[in-house]
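Some chains have been omitted; the remaining ones sit where they do in the full complex.
When the chains are written out, they are named A and B in that same order, and each has its own residue count from 1.
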């Protein structure tokens, strides 16, 4: 298992698809959009200058939207993950 | 639903129009102006170095003016949104 440090999260990419009006699924070619991911593991949070650790707002299982180009790709036990800082996460989809 | 993180807000763009003195509506062509938006969702606020979370000044339903070029475009359930940091918001229109 990967346990991220500080304010980091480990995510799996969620492939997004788009349907045309007629329902045909087309692969997404818009490269500039933020991406979706699923949170696999969360860190224990950053420590403020006051010495307090701030728990993350996201938790395991959340589906999130994050800034494209953010994070570092990691391959672990044959699967691809991305390790992001929470500040690169824009929103949680609920 | 999109739940933004930290000091972020989700907004919908408000198209602005301008009337001439005679009341004819002309599309706005001034590209350099700040833009208007309507707040759809707000984050729970940033955490200061003292460990306190600071609630946002804007709330759902507010109409705001924000810095052009700020934020990230997000398409969610077929609609376009913009995710901004509160610091990119100049003023609330009331």
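Following the convention adopted for this analysis, contacts are C-beta pairs under 8 Å (C-beta built on N, C-alpha and C of every residue); 3 or more make two chains touch, one makes a residue touch a chain.
Since this is a predicted model, take the numbers as computed values, not measurements.
Enquirer: All chains are the same sequence, and 2 are placed; what is the full number of copies?
Expert: Spelled out: 2 chains shown, and the full complex contains 7 copies.
One rule holds for everything that comes next: only the chains that are shown with their structure count from here on.
Enquirer: Taking the mean of the C-alpha atoms as each chain's centre, how many Å separate subunit A from subunit B?
Expert: Taking the mean C-alpha position of each chain, the two centres sit 23 Å apart.
Enquirer: List the residues on subunit A that touch subunit B in their complex, please.
Expert: 32-34, 48-50, 52, 54, 57-58, 65, 67, 86-87, 89-94
Enquirer: Using the touch definition up top, name the residues of subunit B that touch subunit A in the complex.
Expert: It is residues 1-6, 8, 10, 41, 44, 47-51, 72-76, 83 of subunit B that touch subunit A.
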